[in-house]
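What follows is a structure written as structure tokens; I'll ask about it next.
One chain of protein is taken out of this complex; the other chains stay put.
Our next item is chain A:
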Amino acid sequence: MVVLRAGLCPGLTEEMIQVLRANSVRTVVDFVSSDLEDVSQKCSLSYKALVAVRRVLLAQFSAFPANGADLYEELKSSTAILPTGSPSLDQLLDSGLYTGEVTELMGTPGSGKTQVCLSIAASVSLGLKQHVLFLDSTGGFTASRLYQMLRAQAEDEEEQLEALQRIQVARVFDVYEMLSALQEVRDRLSQQAVSCTGPLKTVVIDSVSAVIHPLLGGRQSEGLAIMMQLARELKMLAKEFSLAVVVTNQVTRDSSTGLLKPALGRSWSFVPSTRVLLESKGAAWEEATTRRSASLAKSPRQPTGMQVELDIGNSDVQEPSPATPTEGL
């Protein structure tokens, strides 16, 4: 709600503001939605001057429509598809993570969400030589595990170190710290001359539920409002700067269908474009042969229900050796 003040736009003088305020026109919305002929009479102000101010205020505060053809041109040159480090997961995602979108990884604790996040960070940093921002809200990020993955993918120590340097990790423990970190990224990217070719292409957030869950269930709308604000930040970041945003989330069981669904409720469910369910199969004690699967729960491009197998054992996220056949390849 923007309040009218002198200098807000050319032509809006202090005298005008005073006389408008006396006639209940206090905000930009009040001004724009008023009958200007009426205001001109009541306030003894020039109708032409009021129309001019209205035009400038609208130009300043409203959003500007873009033509579909122009947008398409822009998207063609700025959209990239990033490999996750797991070919089967890439296949599930229709080649990989798409920039401009928010992709959600959901699963129970221990299903491999953090592992996949680390694999994505390693793959983008090492393979594409691009920067990654990793926001850790659970304390689950382990640099040693990341280094292990890098070591398995690149022999050269120099390369490994460079890759590590391209991954920026920030520990955030509540939603305000998270919003602040995202704002910082936005400011930094806004200052770059040509934003779509900047080095930062990926933002990984592990996890979103850790900072949002504590806010829900209390005074309902407050928590939901902050959650939707975070959702908006993430999507805006992805779209405006052509980033791939990856978030992790918990799961709950739907009471009527019995199926697993993402935590954080219905309003959140609309937010990501793509949603992958990570599941861990096999007994807990069989660490070495833990089979993890990924299934597509939501996608703008592919039919849902597809499932592939991920191999995240003691080694990094890699396809198993040819000797062991797998599904989904």
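Please note the rule applied: a residue touches a chain if its C-beta (ideal position, glycine included) is under 8 Å from a C-beta of that chain, and two chains touch if they have at least 3 such contacts; residues count from 1.
Note that contacts and distances are computed from a predicted model.
Chemist: For the chain that is missing from this picture, which UniProt protein name fits: "PRELI domain containing protein 3A isoform X3", "Dihydropyrimidinase like 2b", "Hemoglobin subunit alpha" or "X-ray repair cross complementing 2"?
Modeler: The UniProt record for the chain left out of view names it "X-ray repair cross complementing 2".
Chemist: Among A:Ser62, A:Ser77, A:Thr142 or A:Gln165, which one is in touch with the chain left out?
Modeler: That would be A:Ser62, which touches the missing chain.
Chemist: With the missing chain put back, which residues of chain A would touch it? List them for me.
Modeler: Residues 1-2, 28-29, 32-33, 57-59, 61-69, 71-73, 75, 79, 98, 101, 221-222, 224-229, 231-232, 235-236, 238-239, 257, 265-267, 269-271, 273, 298, 300-301, 303-305 of chain A touch the chain that is not shown.
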